[in-house]
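A short worksheet on the structure shown next.
Only a portion of the chains appears, each positioned as in the full assembly.
Note that the chains are named A and B in the order they appear, and that numbering of residues resets to 1 at the start of each chain.
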Amino acid sequence: MKTRALVPLALLAFVDWAAAQATATIYGVLDLNYQRVTAGDRVAPGVSGETINRLDGNQYTLTANRLGLRFMEDLGKGLRAGGVVETGFFPDTGQTANATLFWNRQSYVSLASTSWGEVRLGRQYRFQDETVRLNNPFGNGMILGLNYGYRTTGPFSDPGGFIPMFVDNARVSNAVQYMSPVFRGFRAQAIVAAGEVAAPRYEGLRFSYAKEPLTIAVAFETQGPGSTSRAKLWTVGGGYDFGILKLVGGYQRGRDLNAAMVGSPTDPAALSDNIGSYQDTTSHTLGLRKDIGAFAVGANYARTRFRSAAGESRSLGRVAVGATYGLSKQTRLFAAYGQATGDLRERIVESRLFQSGIDKSF
Amino acid sequence: MKTRALVPLALLAFVDWAAAQATATIYGVLDLNYQRVTAGDRVAPGVSGETINRLDGNQYTLTANRLGLRFMEDLGKGLRAGGVVETGFFPDTGQTANATLFWNRQSYVSLASTSWGEVRLGRQYRFQDETVRLNNPFGNGMILGLNYGYRTTGPFSDPGGFIPMFVDNARVSNAVQYMSPVFRGFRAQAIVAAGEVAAPRYEGLRFSYAKEPLTIAVAFETQGPGSTSRAKLWTVGGGYDFGILKLVGGYQRGRDLNAAMVGSPTDPAALSDNIGSYQDTTSHTLGLRKDIGAFAVGANYARTRFRSAAGESRSLGRVAVGATYGLSKQTRLFAAYGQATGDLRERIVESRLFQSGIDKSF
């Protein structure tokens, strides 16, 4: 059925399904960008200031590459059952994003009611990720996104150590989440992932308000093996649309961080050749965005301070600008530039990065 | 196309295809359940009687998690060509069920005729699996299913050794199957998987009758490297619907069992710390099911005797009760409890198991 088999992806009328309605959606993103990367002078012996060109579908995409299936069944009386399975991949090589967890991005089943809210079981987003994506102009897109951080090992090899800008260990397995209904823009969420073989118990709370022109969210999360050494993470993010300009910003504070909370490969040990493992982080960011027709331009600044158990600290920052141009709602061209600042600016691979690419969602 | 692209999954009219008709079906199951597991007292040092809570999408699901594509083309004159590819996964973490065989559940091409039957080439179900699923109230669902057995290694780590209740090494690769047409409820099946690098030659025969109120099937299978040491497996399963109640039951007898027949990780060596490898098994089960509106309740008992080459034997049994509630044809809530009995009842991980979950098919 190669050339003839077409599944219409535009809005189709719902079809009766034995007094219920059921739909399945195939969706995805193909995003590839050219990057010119200049490594910091102290990343590794022999790569001081080295510049490479690469085609990348992994880091600093406008939106992350993915393929997913979304299911939704209307059970009547305001009740819905559904679910999502979503795999990440890198179209520059065809590689899956996670070698062991194929449906690594999301895989959950959900039961939702218009009056009492929604329960989700399975692998899903942590609250830090849902909050960090509000603090930058392009929703974690391009080098302006604060979810990815920096690589600390060279020369340009994968995988390696990472330093986060904002801690964003995006997902958690074995989780049960409750989401309240939205009431006048307000919503509350609570999540628990039982401590199983793979990871210790994770818990989180999130409160958000979204009503034009204001969006704001606050999340508190904790994870760890014991009660005294549990990692704690407070994350705030949001934006205000002034009409002529949209302002975005965020704050995050991490205490007693451990690998389970920060996530591999952004393990605290990544800084060991500098100040030993970091234990605490404090991060700030401020940005703005302006939409002009099919264009959107944005800029932001972020700064993180890492503190070791011994109290020694180092800073890492980034200043970045970017723009997107929409050929359609689903197809965008983009370009951005980011430059690292702070104490650690020469210890990272992507010290200076220019990028330009295409993002096709469907 | 994230929120707008909807593929209607309800019954669509077939469309002419150059004098033929061709359809593709995306289907799947999302099933997650909470489990409270109490390990046996002699599973491993330090885990005697330990209890854990977990969210699981792997073991004891109501129906196994999967995603599949089913193809069917009507060639005219009663002839059809088709095929299936189906992957298993665990939505609690997003992991695929089989690290090396992605389309592990089924992948075959088929040519079928209304008059002479069907031929299937590829990876498909063994006859033991198609028969065992008839012997319990919920078609291998929940802790009442007899296809999964018990884990023998702790503490709660995956993977580990398994002991089967009924031998059910569900699938075989490189297989050619012939299925007769159904004649007055009767059907005969024959299967051969050529001995290739991965596994020795496998052969099976199955006869079944399915006409309300009676369903019954008998399977004989054999697999092994030589002619004298070939494993032999007889499996019988079925049910009778009395209207007020449905009775189900089964019997299985295995002789000269080897790893190819029993399957990894249910290798005979799993019992080595008890009686050495088992060579023969004899299993019985009896159960009942009652449907009341959207509810279904069921209970069953099963018992297996393992015999070593030296003639020493051990028993393992299970008594279980369960219930399902259908929010729709495709969405069910479920809960069950099972408790191990017999000589080996304290040597297994899931000695006592309570579970409750949701199963969403599409």
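As a working rule, a contact is a pair of C-beta atoms (placed from the backbone, for glycine too) under 8 Å apart; a residue touches a chain by one contact, two chains touch by 3 or more.
If you're wondering where the values come from, they're calculated on a predicted model, not measured in any experiment.
Chemist: Taking the 2 displayed chains as a starting point, can you state how many identical chains form the whole complex?
Modeler: My count of identical chains over the entire file-defined complex is 3.
Please note the rule applied: only the chains that are shown with their structure count from here on.
Chemist: State, to the nearest whole Å, the distance from the C-alpha centre of chain A to the C-alpha centre of chain B.
Modeler: 38
Chemist: Given the complex with chain B, which residues does chain A contribute to the contact?
Modeler: Listed in rising order, the residues are 1, 5, 7, 9-18, 20-27, 69-71, 73, 75, 79, 81-83, 85, 98, 100-109, 111, 121-123, 173-176, 193-194, 196-198, 330, 361-362.
Chemist: Report the residues of chain B in contact with chain A in the complex, numbered from low to high.
Modeler: Result: residues 1-12, 22, 24, 26, 28, 30-32, 34, 52-55, 57, 67, 89, 91-96, 99, 102, 156-158, 327-331, 357-358, 360, 362 of chain B touch chain A.
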